[in-house]
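A single protein chain has been removed from this complex, and every other one stays in its place.
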Amino acid sequence: MIKVGLIVNPISGMGGSVGLKGTDGDAYKKAIELGAKPVVPRRVKDTLSLIKRKDIYFLVAKKQMGEDYVREFSFKYEVVGEIKEKTTAEDTKKIAKELISKEINLLVFAGGDGTARDIYDAIGTSVPVVAIPSGVKMFSSVFALSPYAAAKMIDSYPCEITDKEVLDIDEDAFRNNKLAAKLYGYLKVPKIESLLQQGKESSNLTVAERKRKREIAKYVAERMEKDTLYLLGPGTTLKSVADELKIEKTLLGIDAVYKGKMVGKDINEKELLNLLKKHKKAKIIVTPIGGNGFIFGRGSKQFTPQVLELVGEKNIIVVATQEKVSSLECLRVDTGDMKVDERLKGHIRVITGYKEEMIIEVK
Amino acid sequence: MIKVGLIVNPISGMGGSVGLKGTDGDAYKKAIELGAKPVVPRRVKDTLSLIKRKDIYFLVAKKQMGEDYVREFSFKYEVVGEIKEKTTAEDTKKIAKELISKEINLLVFAGGDGTARDIYDAIGTSVPVVAIPSGVKMFSSVFALSPYAAAKMIDSYPCEITDKEVLDIDEDAFRNNKLAAKLYGYLKVPKIESLLQQGKESSNLTVAERKRKREIAKYVAERMEKDTLYLLGPGTTLKSVADELKIEKTLLGIDAVYKGKMVGKDINEKELLNLLKKHKKAKIIVTPIGGNGFIFGRGSKQFTPQVLELVGEKNIIVVATQEKVSSLECLRVDTGDMKVDERLKGHIRVITGYKEEMIIEVK
Amino acid sequence: MIRLHMNENPYPPSENVLRAIKDSINNINRYSELKYADKLKEALASYNNASEKRIILSPGSEFLLRELINIFSGNRKLIMTNPTFFPALKHAIRNARKIIKHQLSPPNFELNREMILEELYEPTLIIVDNPNNPTGKMLLDRKFVMEILKNKDILLLVDEAYYEFVKYTFADLVDSYPNLGIVRTMDKSFSLAGLRIGYLIAGDFFLKEIYDFPRFLPIPTLFAAREALKNPEYMEENIRKILIERKRLESGLKKIGVTVFSGEVNFLLIKCDIPELSTILMDRGIMIKDLSTDWIEGFYRVSVGLPEENDKFLAEMEKITNNPALKW
Partner (left out) sequence: MIRLHMNENPYPPSENVLRAIKDSINNINRYSELKYADKLKEALASYNNASEKRIILSPGSEFLLRELINIFSGNRKLIMTNPTFFPALKHAIRNARKIIKHQLSPPNFELNREMILEELYEPTLIIVDNPNNPTGKMLLDRKFVMEILKNKDILLLVDEAYYEFVKYTFADLVDSYPNLGIVRTMDKSFSLAGLRIGYLIAGDFFLKEIYDFPRFLPIPTLFAAREALKNPEYMEENIRKILIERKRLESGLKKIGVTVFSGEVNFLLIKCDIPELSTILMDRGIMIKDLSTDWIEGFYRVSVGLPEENDKFLAEMEKITNNPALKW
């Protein structure tokens, strides 16, 4: 028997049909006013209907936050926690924490980027999640691609686990009328391989992935020059590089390294510009964030057009696992400055392992 | 049509049956007095009878030095040169030179170590030879192993060619009642591979052999220590080592090298002992000489028991091609001093290529 | 199960070939005689207008690719594309000293030739399949290949597994360029996948290093391959049928709304937003190749099958694309 938590954000996705960017906070009211209908019940039910295993014990939130859907199926379940009539982000977080305290094996949630952020805030990477996409914004790569895929993740548990990104709209940028996503953190997601992949290749892909990141880190570290300032972007791959350098990395921010020492932690644009004034030679190391392969413009707004111009496009090092980069049609940039974007376009070299590189187009 | 020279030493091998060590010089008379019968005609005829090719034009010495045997077969031939009734080494040399001047492709000769030496003195490595063994002493590895093999060499020409050693009794040692062979030089010999070797492995084994020797040389050179005196024994493999060091090697003698410079050319025991007094650390590099795998006691008498004791058995480096050493049942030593021989026995490491070694027993 | 996942030829080999296999078992306790391999090499030499001595046989071309990667990437940089024949790429990633992969991106899947030429400042082995699997695109042309080959420090290995479908080859350059090798297979075009017969047409440099490749192949394989080469018209007729079916399959898929990338071979590259499409099809008795694990999500490779197999595949695809439960 496995214990599976279920949390549904009942209002997620409602803004989409009425032209809103999301239903976070007060936007929900506006969505209702505009006549939006909930999309989430159908998706949760699709998923539940495709689950094949019988040994599941569900722990679900009350009413429209879980109970209402699971009730229609033959699963054993119990209801956990209390909710208000109008559910908020706080409900999601509170119930998620309660579920964790009941030692669930897996947390299924339905929602969008905002819900994913709430789940991340509440439980971090303590248990793997299955994310049923039903938001308006879904920049995050945590979401399952289909009811079929979500059900299969549940059926396959316990299985290989991988880190997936939680992105959401950068609210500061949004207020300035710019739509830019920011990396908020990582959730753990079951990794299902296509059934047609004949024969498993590795008994534990998570370990392999970690090993691959270490290889990348080792190669990058070996090639670092002494008289150069290195600006490490956000993400777990960059964290591996920092680990190799024995430096404590800010997972979601930018750190600066010079001669193997940290010279700036979680720095903003102004601090970056100051550092760049002090150092003649500087290089940026970044990894693509999100499923569309953005290396600038998602998750690292501190790398502004001005910073990028100072560093120069020849001094940008991209790192990513073979698995991640080979799944991308191309890399993308969206710095907010067309001229800078244009200069970054063309083919670029990505470090994908120890002495292993990939040439890929930047669009 | 190929032009094949034929020289027979008609008195070779006669000493064997009457307990003589050879028929060189005056020993022949003694052999006759003792009632020795010539063995050579039978062997030459055996060889000629097994030749299958028809496109041979023989150039032969007169009478019992060639003409007498070839006459019995259907080969085209012409007679070259003059001989005295009692043939001497000088006849052999003179006729060999005449044959070379007539641009033969191959020289067939019958005799023993003494004859091989004469041929070597006269023609060096200008044309390949097929040596029909009929001497008493046959330390040299130039000789064909059977009439079948000799005929096949002739049938196979043009084919791969390899360097084979000409050894003979060391006359200085012999006068002191010691039987020791000395390396006199090299002759070129057709290399026939067993027909059962399915599929040729290399289009030109001679080149491969030279390449292998260069590899050995490179490996030895790379591992040479700066503060050590190196004593290079005789042979083509050691010549390759010297070539690698850009030093002109004495092919048949011992040279001394220190810090990459030649510090003694073709040196004798006394000079060796003097050098060893001057240098704290010294190593000997030798290669097995002759078919029985002697590393000391054949071809390098300057490495006396006293020299070997001073250098120490741990400081002996043996080099040889894979081909040569793998054909040996074991390596052998015969320094003349039982105690020194005993210390050299056991298993030893032979360098056979670049980062390629063989462990073989020394007996 | 309908097998549209391995680019097999859906037609069996000729009756003569089947008989040759049956006739091969008389001395099956003995290793194949070298003359069997020699005769096959002779036939391949004549089929390819190449020199017999340049042909190295292998029980499937994968063994050749692995061996060449093993031998030549130890002291050379390796350049490959992604995607390509994946077993070779994976082996290369794990074993090559240094590897540069070129991502082929939609919609044109072109090789960035300038970036390749820029890379050739050190000894390098380039392995490219032409046409490429799974995009079906020709990545190389004669001018570019000759540009590469004039640099003697560069080795170029072209995997022409799908040669018979395009009839475009660089095999005629092997005599002039010691640094060129052509990998081929009879598995697909000659309907011999179950017997595994690959071969290398080796330039002198490759030949020198791989002359000792194992020579005692399975006898049924040698007999069948030789028999098949006696009648290449049979193979060509099958290819003609496959190419006609490919067109039908392509337009059928487009009608359903599936994105099809036109290739020139016996398979199609398609893009389909339905996640886990290959799993869904497998549940319905059809196998296709899911490219998402090794390459881009949503891309699949579909081999051209028998007409009735293609019909069934199209029918299932239509049902699937019309099923909303399979999409979000």
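In order of appearance the chains are A, B and C, and numbering begins at 1 in each one.
By our rule, a contact is a pair of C-beta atoms (placed from the backbone, for glycine too) under 8 Å apart; a residue touches a chain by one contact, two chains touch by 3 or more.
Just so it is clear, the structure is predicted and the values come from calculations on it, not from any experiment.
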item	value
Candidates C:39, C:91, C:271 or C:284 - the one touching the absent chain	C:91
Option touching the unshown chain, where B:117, B:137, B:152 or B:283 are the choices	B:152
Hidden-chain contact residue, picked from the options C:122, C:153, C:212 or C:308	C:212
In chain C, positions touching the absent partner	3, 6, 8-13, 18, 21-22, 24-25, 27-32, 59-60, 62-63, 66-67, 70-71, 74, 87, 90-91, 94-95, 187, 191-196, 209, 212, 214, 216-221, 224
Residues of chain B (touch criterion as defined above) contacting the omitted chain	43, 46, 50, 133, 144-149, 152, 193-197, 201, 291, 322, 325-330, 347, 349, 352-353, 355-361
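Definition applied: only the chains that are shown with their structure count from here on.
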item	value
Inter-centroid spacing, chain B versus chain A (mean Cα positions, whole Å)	76
Distance between chain centroids, defined by C-alpha means - chain A, chain C (Å)	37
